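I'd like to ask some things about the structure below.
One chain of protein is taken out of this complex; the other chains stay put.
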Amino acid sequence: MSFNTFGHLFRVTTFGESHGVALGCVVDGCPPRIPLTAQDIQAELDRRRPGQSRFTTQRQEPDAVKILSGVFRDEDSGQDVTTGTPIALLIENVDQRSKDYSAIRDKYRPGHAGYTYDVKYGLHDYRGGGRASARETAARVAAGAIARKVVPGLVVRGALVQMGPHRIDRANWDWDEVARNPFFCPDAKAAKFFEDYLDGVRKAGSSIGAVIEIVAEGVPAGLGAPVYAKLDAELAGALMGINAVKGVEIGDGFAAASLSGEDNADEMRVGNDGRPRFLSNHAGGILGGIATGQPVVARFAVKPTSSILAPRKTVTRHGEEADVVTTGRHDPCVGIRAVPVGEAMVACVIADHYLRHRGQVGDSAAWPFSKPKA
Amino acid sequence: MSFNTFGHLFRVTTFGESHGVALGCVVDGCPPRIPLTAQDIQAELDRRRPGQSRFTTQRQEPDAVKILSGVFRDEDSGQDVTTGTPIALLIENVDQRSKDYSAIRDKYRPGHAGYTYDVKYGLHDYRGGGRASARETAARVAAGAIARKVVPGLVVRGALVQMGPHRIDRANWDWDEVARNPFFCPDAKAAKFFEDYLDGVRKAGSSIGAVIEIVAEGVPAGLGAPVYAKLDAELAGALMGINAVKGVEIGDGFAAASLSGEDNADEMRVGNDGRPRFLSNHAGGILGGIATGQPVVARFAVKPTSSILAPRKTVTRHGEEADVVTTGRHDPCVGIRAVPVGEAMVACVIADHYLRHRGQVGDSAAWPFSKPKA
Amino acid sequence: MSFNTFGHLFRVTTFGESHGVALGCVVDGCPPRIPLTAQDIQAELDRRRPGQSRFTTQRQEPDAVKILSGVFRDEDSGQDVTTGTPIALLIENVDQRSKDYSAIRDKYRPGHAGYTYDVKYGLHDYRGGGRASARETAARVAAGAIARKVVPGLVVRGALVQMGPHRIDRANWDWDEVARNPFFCPDAKAAKFFEDYLDGVRKAGSSIGAVIEIVAEGVPAGLGAPVYAKLDAELAGALMGINAVKGVEIGDGFAAASLSGEDNADEMRVGNDGRPRFLSNHAGGILGGIATGQPVVARFAVKPTSSILAPRKTVTRHGEEADVVTTGRHDPCVGIRAVPVGEAMVACVIADHYLRHRGQVGDSAAWPFSKPKA
Partner (left out) sequence: MSFNTFGHLFRVTTFGESHGVALGCVVDGCPPRIPLTAQDIQAELDRRRPGQSRFTTQRQEPDAVKILSGVFRDEDSGQDVTTGTPIALLIENVDQRSKDYSAIRDKYRPGHAGYTYDVKYGLHDYRGGGRASARETAARVAAGAIARKVVPGLVVRGALVQMGPHRIDRANWDWDEVARNPFFCPDAKAAKFFEDYLDGVRKAGSSIGAVIEIVAEGVPAGLGAPVYAKLDAELAGALMGINAVKGVEIGDGFAAASLSGEDNADEMRVGNDGRPRFLSNHAGGILGGIATGQPVVARFAVKPTSSILAPRKTVTRHGEEADVVTTGRHDPCVGIRAVPVGEAMVACVIADHYLRHRGQVGDSAAWPFSKPKA
């Protein structure tokens, strides 16, 4: 994991600023002969795209993706497939209203990265958050669309499970509901509540945090590795690396601290297919850093955006004290659009581990692992 | 981050199993001319060492560290110093009672990595948890002792802030108290309570989880980097990679999801020294993946160990169903000894970022970042 | 060094095929506040650009580079400078005459990568060599233009020193001559000879190899590192990784095998400035993998291109035997345009080591290294 590259064998390098010419990524190490079209990627980008409801920034960006390389027509199948060489994806910026930001160009927004970028680099592209903008996550979603195709049978889905202090009722969980409301919320009743709640936040010029849950099904048992390439460790790094994320959990997460060993144990039996099965999933599908074959479950907490109408005390890059108010286009709850981003990051981590596992081990061991005792 | 290597410029590669000949690590990339003796490392190892109270495993391991390479006498100062070449550290295993584990050799403990290691590799050293044993973390602590010396002025301290469902009272926080009780607990009153509480857990042959907090002071502003080398992302990966950890938070963590943008904002003023100062630290010392100069605050949740006396349903590696009971020496609350391990991981991440920052940027930018406006 | 990424701290990721939409690269890890314009990069690209004499392919490509990200206006200086975030460079393909290749689409050219790409990936973009085309090296030259700016005082120059069996006369070496002939040849007399010689090769529809020498001056003593990050090892990897290169030498290279220890020794004295100086440079500026401060000297051998008019025996991707003749636009001596590419690779390696050295060591040690003895 270097500065702007993510992954080891399935490697994603992203570039671009919020109000620059374009942003994009280079996906290196993708296996060859995987059918891939721009439309496959566009479909995922459209889920993250801003301006689709009144609850996200009104910036109008088509986020139209172009494949620049790494895909070629397969003579035998007649399909466009990956070639094993780098897949470069380009998304041009269209709706850059840089004037929106001129008023706050020199003033640091408390809770925003402008100050730390300047400490580190001495300057930064302040327009729309520049490199620190959530706009960079479009490149992640694009890469994730490819990652999803790398692991046969993998299904990665995400949902908003908490907005501000309000948690959904997990008894109402319905994956189909996620696509039906502007919050990626699996609980229809909660979604209805969030509509009013977030309108209030939005109209007040305020912002609010959220908690997102990602569930990956079809993760082959055996993916991951001790000791510093643990599947959960790399998921935690990937999710914490999303803009505004402040906490990550796997399985029972922080609640596991309160459990006894008896309650935390995911007991095992032999299933009808003769293979091991688990009677519960406190572990969130990962033991010792390696996938058990159960669904991998991760959650992450997103802080409220720093772009708010209420004046906050700050300093300028010239060394003066000031008050700052943010009036541009923004998301009252950036956690919402983090759902497809979280899915993409999880998909990328799993695709990377899929290739790394195949590299080191080839096929996982056959069950049972030892000959039955005489 | 490869399978058993951690870090980019300050790189730690660990090896060894719980009941093998020895364990240890190779620290590569350490700057030269840093005074270093085995005693510096031993002091940290002694904090993690088992058998120091009735609340940790009774295995007796001196954990005596030997420096095999990378340190040499400096002619001018007469001190032993790092040479810039790899520092190999060796800790021999002494008290391996492998017979303790023979009864459970073929049965998977629910919640333990034995099953997933076998899925992945087809076999594993089952004695004492083998490579998945918390014993591996001795190597991390040893490496952390070196990391602490790499960053001038860095102080990394940890504390247990929750055991089972019981949280400490943060109003009682006293860093000096941490060394006075067997729980690394900064709240003397809570420590007293934990003594009775954990005795109950221990006598019942059960186990319990915990939450640990690590605070790093003296982290230079500017360390870290967008987008995939974020300081918080790498801390999250490092801490989630510690055995039994299921959740990681930075600053306000999951609580930030419930905050409004107004409440989450760490406002800024110009301090008496003319430099920016923050009026609060919801961010835990990190904005946009880059250190603000405030204390870096991270927490992680440790699940209860799977080694318990109560029988649990499981399967064997031969494919049969069975019940398993764990009778060997174990920690009723593995979270306790995770405190120095968490400190070590945080120190390693910061040392690595210190070198990476110096590599890319040299010195951080001078304040103020632009000439004051005329 | 991953599949399509080069370097550790100064990292270059390239993408693109010869006849695709575009090619380019992402330069990550570049220090901030380095003045950089598209013209700086274009100047280097123009030296590698095809179609500038009858001795290189007649493909007409302007190789116009666009900077997509990572550069921003510095408020104080009014200059465009690097921001420390990824610099994405895009070069669109313009003159793709893909029909030129249709006749040979299924037949492997002996000595060309088409066969091995198909073995590995099952298919490849065969148009103009696809990813294996020398056209990919434009991205390297672009990255090298940035690398040159990273190391203060660094000057990297290259020259063709052998074409076919004909070596230049080193007594005639004149760096100024390099820009005056179409061969990057520092020996005016040899250049005159090469003109006739290569015309003969070209008209015969044949091709010929070459040897290129790169000299880097201003490489700070201390760059490089034992044991697997040796400056010479990474230069060797970088230069051998250029298309068609079959051999690499540092300093005296293969001739050193014939030397005695006495003759190979670069003796040392104290110079007028009180610092060590060397009386010769058999080592090519590198000892133990670390720069001595003398000029770094590397040479590499380029094989003749496989695109020739003479029919060669081959097989098709359908499994049949065939003869193949290559009639498209090609370079009779691809070694010529390898000169700026070799310079770029050397510049990238040195820039990377400059940052890595600064990361691990900070400043090199002060001379003398120990206090003079009393």
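Brief remarks on what is shown
Note that the chains are named A, B and C in the order they appear, and that numbering of residues resets to 1 at the start of each chain.
Keep in mind that, in the parts below, a residue touches a chain if its C-beta (ideal position, glycine included) is under 8 Å from a C-beta of that chain, and two chains touch if they have at least 3 such contacts.
Being a predicted model, the structure only gives us computed values, none of them experimental.
If you put the hidden chain back, the residue from C:G51, C:G122 or C:G218 that touches it is C:G122. Contact with the chain that does not appear here is found for just one residue of A:P31, A:P62 or A:P182, A:P31.
Shown as candidates are C:Q39, C:N272 or C:S370; the residue that touches the absent chain is C:S370.
Which of C:A22, C:A210, C:I336 or C:L355 touches the hidden chain is settled by the complete complex: it is C:A210. From the set C:E44, C:D63, C:D252 or C:E343, the residue in touch with the chain omitted from the display is C:D252, counting the whole complex. For chain C, the residues touching the absent chain in the complete assembly are 1-6, 8, 14, 106, 108-123, 131-132, 136, 162, 164-165, 201, 206-211, 221-222, 224-230, 232-241, 243, 245-262, 264-270, 274, 276, 279, 282-284, 286-293, 301-308, 310, 312-321, 335, 357, 360-361, 364-373. The set of chain A residues touching the chain not shown comprises 8-9, 29-32, 75-76, 84-85, 226, 355-356, 358-362, 370-371.
The omitted chain makes contact with chain B at the following residues, 2-5, 8, 11, 13-17, 20-24, 26, 28-29, 32-33, 66-70, 72, 74-75, 81, 83-88, 90, 120-125, 130-131.
Simple rule for what comes next: only the chains that are shown with their structure count from here on.
Centroid analysis (C-alpha atoms only) places B farthest from chain C. One inter-chain figure worth recording: chain B and chain C are separated by 44 Å, centre to centre, where each centre is the mean of the chain's CA atoms. Averaged Cα coordinates give chain A a centre that lies 38 Å from the centre of chain C. Centroids built from CA atoms put chain B at 26 Å from chain A. Multi-chain contact residues of chain A (touching two or more other chains): 2-5, 8, 14, 120-123, 131.
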